[in-house]
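Quick one: structure below, then a few questions.
A protein chain is absent from this complex, but the other protein chains hold their places.
By written order: A and B. Residues from 1 in each chain.
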Amino acid sequence: MIARPALRRYVTHRELLLLVAPCLAYFLVFHYVPMVGLIVAFKDLVLSRGILRSPWVGLANFERLFASEDFPRALRNTLVISLLRLAFGFVAPIILALLLNEVRTTWYKRGIQTLTYLPYFFSWVVLGGIFLMILGGDGPLNSLVRSAGHSPISFLGNEIWFIIVLVATGIWQGAGYGAVIYLAALAGIDPNLYEAAAIDGAGRWSQTRCVTLPCLVPTIVVLLILSLGGILNAGFDQIYNMYNPIVYSTADIIDTYVLRRMIDMDYSLATAAGMFKSVVSLVLVAGANWLARRLTGGEHGIW
Amino acid sequence: MVRAETSPPQRPGLRSWGEPGKADAVSGRAWVRRTKGERIFNVLNLLFLGAIGLLALYPFLYTLSISLSTAAEAQRDSLHLYPREISLMAYRIVLGSPEILTGFANTLIRTALGTVLTVLLTCVAAYPLARRELPHRGMIVFLILFTMIFSGGIVPNYLLVRDLGLINSVWALVLPTLLSAFNIIVVKNFFQQIPESLHEAARVEGASEWAILFRIYIPLSKPVLATVCLWTAVMHWNQWFDAMLYITDDRKQVLQNFLQRIVIENSTQLIDMGKTAPDLMSYTPETVKAATVVVMILPMLCLYPLVQKYFVSGILLGGVKE
Partner (left out) sequence: MTRNELLFLLGLVLLVFSGIALLPVEPRGADIPHAYAVDWRSVSDAPGKRLTISWCGSPAYPSARRGTWVQNHVEKVFNVDLRPIFLDWNAYRNRRPLMLSGGDVPDVCWDGDPLQVRRNVHQGFVLEVPYDLILRYAPAYVRNLNRYGPEAWLYSSFCGRNYGIPTFAAGDIYPYPMLWRMDWLRKAGFSRPPETLDELHTALWKFRYEDPDGNGVRDTYGMCPEIHWSVSFVEIFVAFGILPQDFIMRDGKVVWGGIQPEAKQVLALLRQWYQEELIDPDFAIGSVGNSPTERKFNNGRTGYMYLWGSFADFDLSNPNSRYATMKLLDPRVELAPGKPLIGLDGQRRARVWGGPGHVFWFGAPVAREPEKVIRVLRMFEALATNRQLFIEARSGKKGVHWDWSPRRGLYLLPPYDERGEDGRNLLTLSLESCYGFFSPCAVPLDLTREFLREGELAFRRTYCDPAWGFKNAVGKSDVVPSAGRYLEDLRQFQTTAFIQIIRGDRPLDYFDEFVRTWKSRGGDILAAEANEMHREMQAIYRQVGIRSQEAAP
């Protein structure tokens, strides 16, 4: 029973509600309906029968997932790669921003910024193709290696090197973009704080440690939590366009696994894997947010 | 940047300062007099950053160089900073390929359609959410934000698009990514900074919410809309995964996917089809791949210097404030 006052509220603000309706419809159809579609994870999907008439299998798909060799490996790889990307890929833009901040010549700073920011605009189809050429057995990097006396290294065909390449090229692509964000934050730091520190005799390094970094913490925390939402993606675009079966053992992640299952037309298994990933992702973000609130006394966090 | 008004009091016993206490115009920092250590640091820093900049540039230089090389030059062992022997055959093959041209057209269509619709609908969605009087505002915002941290995944989305009959239609590329929670939040935050007085004044004059949105809020939000527009356009231009799943007809396929076939999957169909290039010495699969890459990224590279400042300002507006 909708109370009278509530109904009146709807009428008064009907224009706003009308404006927001398409947006709600969109999210409902393209985001929430697929969530219901997750029941495919509990069925054996036969496309010609449709979702509703495909047989139920309960938790059998999840059992298959964890009994297989591929999925636990993909899970492990996802976590490892994500952590590596986080550790290196998160720190690199900060360092770059700090270093750029120290540059007093404006044109040089802007120039470097422009250059490092550039790779962010290209998809990994483009970048993957470029790196496949550069890192190949006949590529320039290997010719450097050969002229140094080594036999050519298979950067993309060796399990460990592939991961190193992943993290390095990930930094190459994203550091510039991240640096811009941090530079903006750095520009927002109250100069009086620096003056106060300088008065107290702090040198450059001390100023960085005591003023800059603490002031960056809110930005860092927000960006960290934001990126946690996509953490289990572990750079799918990048990996898919550069990987090959030889490096599956370290580079196969959940999303590439899901894609291969889809191409095999094993939709139920693919959905089960995807659902697992979504749930873990959700737990991670909620947990991180809670942790951030706990640790900083309710100040920092997304919600 | 605020310049310090006063110089600090001279305290006995401290080092004398070169530029007493003035905040630096560029970095906001207060400089102490440069010690030798700091000078060395500065030089190293400049060199290091320069190297980083060159590293960022090199892969593109390499690709350009290879694309313009003859077969022999391409196979030579070198860093390929510039081609010593030039051949335009690779470009002739690429630009003469009907698939590349179709893909280009399809990508343009999808980008244009997607960007226009997204910007429009994002505004339409962000405006009510910026108004505090919207009923159930909190829940709606929560519902939207929730989609950022949980989703059905690849397969349920694929099944949905399939069941809606959108396979092989440009709408399959436009609709699923029509609105993004992130963009809505960014625009919403911006709208919230527009003075309430404008709204009240318009209300007094009897304007509908629709009119207020289009006559007042949108014109005032050009910077943030430009940013959203650019982010969306870049996303659409680079998007390949949805086209891979939803487009099975090559006449509707986008350029990124053709690029992927040539560059990642090593398909030589491009070279084998169409006109057979008689002169095997003037191109190799590598040069053709490189040429395809260059053709793909050229539009971006051309527009980049012009729109760069929008991206930067956009990040300031939205990325930091959540």
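As a convention for this text, contacts are C-beta pairs under 8 Å (C-beta built on N, C-alpha and C of every residue); 3 or more make two chains touch, one makes a residue touch a chain.
Bear in mind that the values here come from a model prediction, so they are computed numbers and not experimental data.
Taking every chain of the complex into account, the absent chain touches A, B.
Of B:Asn42, B:Asn168 or B:Asn189, it is B:Asn168 that touches the chain left out of the display. For the chain missing from the display, the contacting residue among A:Leu7, A:Leu28, A:Leu47 or A:Ile95 is A:Leu47, taking the whole complex into account. Contact with the undisplayed chain is limited, among A:Pro22, A:Gly111 or A:Gly157, to A:Gly157.
Among the residues A:Leu24, A:Ile39 or A:Cys210, only A:Ile39 touches the chain that is left out of the figure.
In the full complex, chain A contacts the hidden chain through residues 36, 39, 42, 44, 46-49, 55-58, 60, 64, 68-70, 137, 151, 154, 157, 244-246, 248-249, 262-266. Interface residues of chain B facing the missing partner chain: 136, 138-139, 142, 158, 162, 167-168, 244-246, 248, 261, 265-267, 269, 272-273, 276.
Methods note: only the chains that are shown with their structure count from here on.
For chain A in complex with chain B, the touching residues are 6, 9-10, 13, 15-17, 19-20, 22-24, 26-27, 29-38, 40, 51, 96, 99-104, 106, 108-109, 111-112, 114-119, 121-123, 125-134, 138, 140, 143-144, 146, 172, 176-177, 180-181, 184-189, 191-192, 194-195, 197-199, 201, 203-204, 207, 219, 222-223, 226, 229, 237, 241-242, 255, 258-259, 262, 267, 270-271, 274-275, 277-279, 281-282, 285-286, 302-303.
On the side of chain B, the complex with chain A involves touching residues 1-2, 4, 8, 14, 21, 23-24, 26-32, 35, 38, 41-42, 45-46, 48-50, 52-57, 59-60, 62-63, 66, 75, 77-80, 121, 124-125, 127-129, 131, 133-135, 140, 143-145, 147-160, 175-176, 178-179, 184, 208-210, 213, 234, 237-241, 245, 256-257, 259-260, 263-264, 286, 289-290, 293, 296-297, 300, 304-305, 308, 311-312, 315-316, 319-320, 322.
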